[in-house]
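Complex shown without one protein chain; remaining protein chains in place.
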Amino acid sequence: MKTRSGTLHGVSVALLGFLYLPIVVVIVYSFNATRHGVAWSGFTLEWYRALLGNDLVLAAVRNTLWLAGASTLISTVLGTLLGCGLDRFRPAGRRWCGRLLQLPMVMPDIVMAVALVILFSLVRRWTGWFQLGMGTMVLAHVTLEIPFVAIVVRSRLAGFDSSLAEAAQDLGASRFQVFWWITFPLILPGILVGALLAFTLSLDDFVLSFFTTGPGASTLPIFIYSSVKRGITPEVNALSAIVIAFSIVAIVILTLLQRRWLR
Amino acid sequence: MSTPAVELRAVSKRFGEVRAVSEVSLSVQKGEFFSLLGPSGCGKSTLLRMIAGLEWPDSGVVCLGSTEMHATPAHLRPVNTVFQSYALFPHMNVETNIAFGLRMKRVPRGVREDRVARAMETVRIVELAGRRPSELSGGQRQRVALARAIVNEPEVLLLDEPLGALDLQLRKQLQVELKSVQRKLGMTFIHVTHDQEEALVLSDRIGLMQAGRLVQVDSAERIYERPRSRFAARFLGACNLVDAVVRARGPGGLQVETSFGLMNAAAAPSLALGEGARCTLAIRPERVEWGLGIEGERGNQFSAVVEERSYTGPRTHIWVRSGAGRFQIALPSHAANRAALGIGEEVLWRVPPESVVILED
Amino acid sequence: MRQAIGIWTLLLWSLCGTGRGEGRLNLFIWSEYIDPEVVAEFERQEDCRVVIDLYEDEAAMVAKLRSGGGGMYDVVVPPDHTVPGLRATGLIAPLRLENIPNLKNLRPKFRNPPFDPGNGYSVAYQWGTVGIYVRTSVVKAGASSWGVLFDPGLQPSKFALIDNPRDLIGAALNYRGHGLNSVDLGQLKEARDLIVAAKERCVGFDGSVGGKNKVLSRVADAAIVYSGEAARGMAEDPDTAFFIPKEGSQIWLDNLAVLAGAPHRDLAERFINFLLDPEIGARISNFTQCASPNLASTPFLKPDDLKNPVIYPPVEVMDRLEFLKDPGPRRKLYDELWTQIKTR
Partner (left out) sequence: MADCRTTAEQAEAGRHRCAVAIGAPAVLWLTVFFLIPLGMAAVASLLTAGGYGGIEPPVTAANYLRIAGQGTFGFAPVYPLILGRSLLLGLVTTVLCLAAGLPLAFWIARLPGMFKTIGLTLVVIPFWTNLLIRTYAWQILLSPEGWVTGVARWIGLVDPGAALYPGMFAVSLCMLCDFLPFMVLPLYVSVEKLDASLVEAAADLGANRWNVFRHAIVPQIRSGLAAGVTLVFLPATGQFVIPDLLGGGKTALLGNLIQQQFGPSMDWPFGSAIAMVTLAVVLLGLWVASLMGGKQGGAELL
């Protein structure tokens, strides 16, 4: 029995190590002085300095955050509303909406991306709308994010005691007041988790952005991808290390916050 | 007679194929403590929710005061509810919970604080003001829920099994307090419960419900002493139900024949039972007299054999067989002990005619 | 309802925010193909902002324009053989040559090219060749054939292929002794099989810049690159060399063109004129290490570059070079062939 759990320990720690191998290697190599290739030739902060002076990177950071912020805002509003309304749909509507939400979550993003490209180019031909750029990227990202937000909010709502809403109504709160004073504060943690998920999805997305991007609307993943394609890696290492550091800090904060909320 | 606080006229509600409430008419007077009593699933909570506006009747009229309100949404009705689960808002402390209703009605801050303080005093929870509901015990939550409702000074306070989740001792204590709060405020209380004892203790009047119908509305005493149906007789405490056939009508009542023998019953004059009609008698066990003291009397007197006895503290229940029937008698325990009734002994028992109730079904 | 209005406002607002601001030039260009200093100077001179997006191969560029439409960018830099297609699909606009007086600076042979008579739609930017860039310590000296990539006997253990349909298929056709522009099914199949066989052993498909960097980082020891990349790479690492295979290869000419729906057409034409300035033109070539089509720039070019055979091949090499042509309707052959190559 003892050896068996020992093996489990060993295997699991090794697997965790495996998960962290890429993260560690990127951070380590971001300090490598070699310009081309991966041979170690000394410690340097040169690449971080180069990043700060690189306008393309700064613009990509700005675009990425703007895109993530705007798409998160829209998808959180829409997704939350849908998550709230979904359980009060008629059964058939609920079933179909469930499927409509599930599909974008598991569908390879490239299918969604090319379908959007077709839509955009056809509509553009007739109306001139949907010039590729930030606008179309926001549209694409919102489409990806809505189902995630809606499902998170809905699951939070499932744990919501409906007698609270009735009690509030009974105490003189109109439907809107019930939502604003009772339902909303109670599902707020769920909404925030959904919004954070949406934000991360947007930061993480490469494929949708790649297909719907336009002039001057390059994001960090697009920048990283094209740099990797071109074989320019030291700056990418430094950039990736920064992105990873941000993600880790964000998750740790989120985990701590969530523990407090759940209490 | 002044306008009733609540009046229901032929109110019905069905959920799918289930008739939850059918054709209920009822009026509750101002200042009255009224209980809706019935087994679970009898429609009493639905009826209460229709008064609160949380359900809409399929048909019928709900009047609050003199206004028809069946189409008014819950938040515009001058009633408040204490929910069975209390439904305290977990993200607010006790004080904000209580102030919620006043805030929704935009009562000015100063007045609001005054009234909240008074309500907390009334239910004696002043020291809990800053706590969250999750930090309260069951009894404390119940008080908060009560305060949250009465602070709005509703015309009618609805209580949906308010004490159901508490243990027996606490329940008894809170029953007393609930009654005293109601007397102090002079508010109309409509209270839903499945606990007959609670209903008897608290209520001025009780409405007994069965399968969506209101079967009897009477004062607590009358509903216990004068049940109108087998259901009413059985639901409120133990009762002997005896099949009988009417043999004769006299000026003071009926003479009926039972499996024990002939029995006199003081029947209400309205009861239209002819000779030969079948009926059911209800006789409360504690109304039965027995033993030495009654020997000299005539009528309604039978002999029986003790079959079983059980001691329950203040009373001792004795089951006797008399003729073809089995019968329950409840005696104060001290009397039973004095009589030293052993199983198998023969005893005499008697029912005063005024204690024999002839049921309508 | 309020929410709905808010959402649609947001949506419209985000649709409008696609960068149609005045004083902004959207440039779509090959990576590492323009001196950032030159761009900065134009920004100063015109008090505008130049927004640059990059591509690694012209097929991707054309594809992006097809999906994004002619209003995406102001200036693009298509190679010779793509100009007719862009014209036919209405993606590029006729140039108003009166706005581009510096056109006169171009060498006569780069004016009025066969793919765009009279410079109606494009003007020359840079030219160069396609060849093999190798690490000399690994690839045997004297290798001078496409066989370095296609012949298992000559292949180094690590080599990269170019991620560009016409360039790669053209190389394979040349190796087999066919013309660059063959549309013969048999010849194309032959080229396809050659490439698919080579692909099994290669370290990947890369753009010209990527290929150069792979050789520099020793991930690959040979790669197909353009002459400009090779010249720059050789300056960085003397252990590398570039040659144009003896079977023949490609000469190319990249051009400046204005998109049909360009949001800033005047600025775009001023930009083109600016790039044709003798001194600016020289600075660009000094940066890209490609050959300059600008006659007036010659005095400003680095003398070493002018003598560099990698950048300006000697006449006998020039004789082996051929321009790609637009295959017209037959280009679907290339598309399908490329799909098969990449996905086999």
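Order as written gives the chain letters A, B and C; numbering starts at 1 within each chain.
Heads up, the rule we're going with is that a residue touches a chain if its C-beta (ideal position, glycine included) is under 8 Å from a C-beta of that chain, and two chains touch if they have at least 3 such contacts.
These numbers come from a predicted model, not from an experiment.
Participant: From the list A:A33, A:A59, A:L73 or A:I244, which touches the chain that is not on show?
Facilitator: A:I244
Participant: What does the interface between chain A and the hidden chain look like in terms of residue numbers?
Facilitator: Output for chain A: 8-9, 11-12, 15-16, 18-23, 25-26, 29, 37-39, 78-79, 81-82, 84-90, 93, 97, 100-112, 114-119, 122, 139-140, 142-143, 146-148, 150-152, 155, 175, 197, 200, 203-204, 206-207, 211, 220-221, 224-225, 228, 233, 236-237, 240, 243-244, 247-248, 250-252, 255, 259.
Participant: Applying the definition given at the start, please give the residues of chain C touching the unseen chain.
Facilitator: The missing chain touches chain C at positions 3-4, 7, 57, 59-60, 62-63, 66-67, 85, 88-89, 157-158, 161, 163, 165, 185, 188-189, 192, 199-200, 202-205, 218-219, 328-329, 331-333, 335-340, 342-344.
Note that in this section only the chains that are shown with their structure count from here on.
Participant: As a test of understanding: of all chains, whose mean C-alpha position lies farthest from that of chain C?
Facilitator: B
Participant: Per the centroid of Cα atoms for each chain, what is the distance between chain A and chain B, given in Å?
Facilitator: Chain A and chain B have C-alpha centres separated by 58 Å.
Participant: Rounded to a whole Å, what is the gap between the Cα centroids of chain A and chain C?
Facilitator: Between these chains, centre-to-centre, one finds 35 Å.
Participant: Could you put a whole-Å number on the gap between the CA centroids of chain B and chain C?
Facilitator: Centre separation, chain B to chain C: 92 Å.
Participant: Hey, what residues on chain C touch two or more of the other chains?
Facilitator: Chain C, residues with two or more chain partners: not present.
Participant: Counting only residues that touch at least two other chains, what does the list for chain B look like?
Facilitator: none
Participant: Which residues of chain A touch chain B in the complex?
Facilitator: Contacts found on chain A: 161, 163-164, 166-174, 177, 181-182, 185-186.
Participant: Can you list the chain A residues touching chain C in their complex?
Facilitator: 35-38, 56, 70, 73-74, 77-78, 81, 117, 120-121, 124-125, 128-136, 138-139, 211, 214-218, 226, 229-233
Participant: Chain A touches which residues of chain B in the complex?
Facilitator: Residue positions touching the partner: 52-54, 73-76, 79-81, 83, 85, 87-91, 100-101, 104-105, 148-149, 152.
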